[in-house]
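Quick one: this structure, given as structure tokens, is what I'll be asking you about.
A protein chain is absent from this complex, but the other protein chains hold their places.
What follows is subunit A.
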Amino acid sequence: MTPALETKGLIKRFGGLVATDNVTFRLEQGARHALIGPNGAGKTTFINLLTGVIKPTTGQIILQGEDITGLRPELRVQRGLARTFQINQLFPAMTPLETLGLAVSERMGGGRDWWRVIGSKTAIVDEIVEIAQRFRLTDVLDERTSKLAYGKQRLLEIAVAFACRPRVLLLDEPAAGVPEAERHELLATVAALPRDVSVLLIEHDMDLVFSFADRISVLVNGALFTEGTVEEVSTDPKVRAVYLGESVDE
């Protein structure tokens, strides 16, 4: 089966610094795959390469069997590769309803429609409702995004990406900074993402990684250090040495 997302020999150099060092990586269909690594390991660069914010020095990126290495970011989104951001990137002045409406109508090609209002299309309305319910946003739909509780903003962050109907979803530390009281809701929503979406999770929080992922890749100094199931990686002494350290030792 073609993997959902694949990189071949991906290299990114910034001057003398090799930020991504020959990464060959597979994200299987329907996977729950976590990418971990110490600070400065190149996780962010890797994400930016995948989404097209920066171009690789060499190497290939393949989405659902199609080479997307040269595609602009928005075209990758249109082909089913969406991401969330570690630090919320929302539209503070818009409501969650407008934000979701925007994402859904863009996906349906409505962004070029300059004559009708969004609400006139039943398909869009239905999908907004479905997403709002899935991400527990129904009761805050008409509030200003900047006024939402942080946990809700975090949910919206994922909901917007989900509204792009991705085949592959990159979650960049989805639970970062979420207070304990709102955490459960967020994790439950992430766990309930449908299986036809393949998820790559970039995360520091080992509890979340172990509860969510079925495979883990470890990135060290820009290169793939090791990869395996949760058991393999969490018991690998080399991984403990470079990264997990006390967080597994208890």
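Simple rule for what comes next: contacts are C-beta pairs under 8 Å (C-beta built on N, C-alpha and C of every residue); 3 or more make two chains touch, one makes a residue touch a chain; residues count from 1.
Heads up, the rule we're going with is that contacts and distances are computed from a predicted model.
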- request: Among "Chemotaxis protein CheA", "Electron transfer flavoprotein subunit alpha/FixB family protein", "Branched-chain amino acid ABC transporter permease" or "YifB family Mg chelatase-like AAA ATPase", go ahead and choose the protein name stored in UniProt for the chain not displayed.
  value: "Branched-chain amino acid ABC transporter permease"
- prompt: Pick from A:62, A:125 or A:223: which residue touches the chain that isn't shown?
  reply: A:125
Field: Sole contact to the chain not displayed, among A:90, A:149 or A:193
entry: A:90
Statement: Out of A:19, A:161 or A:224, the sole contact with the unshown chain comes from A:161
- prompt: Residue-wise, where is subunit A in contact with the chain that is not depicted?
  reply: 51, 72-75, 77-78, 82-83, 85, 89-95, 97-99, 101-103, 105-107, 110-120, 125-126, 128-129, 132-133, 138, 141-142, 144, 160-161, 163-164
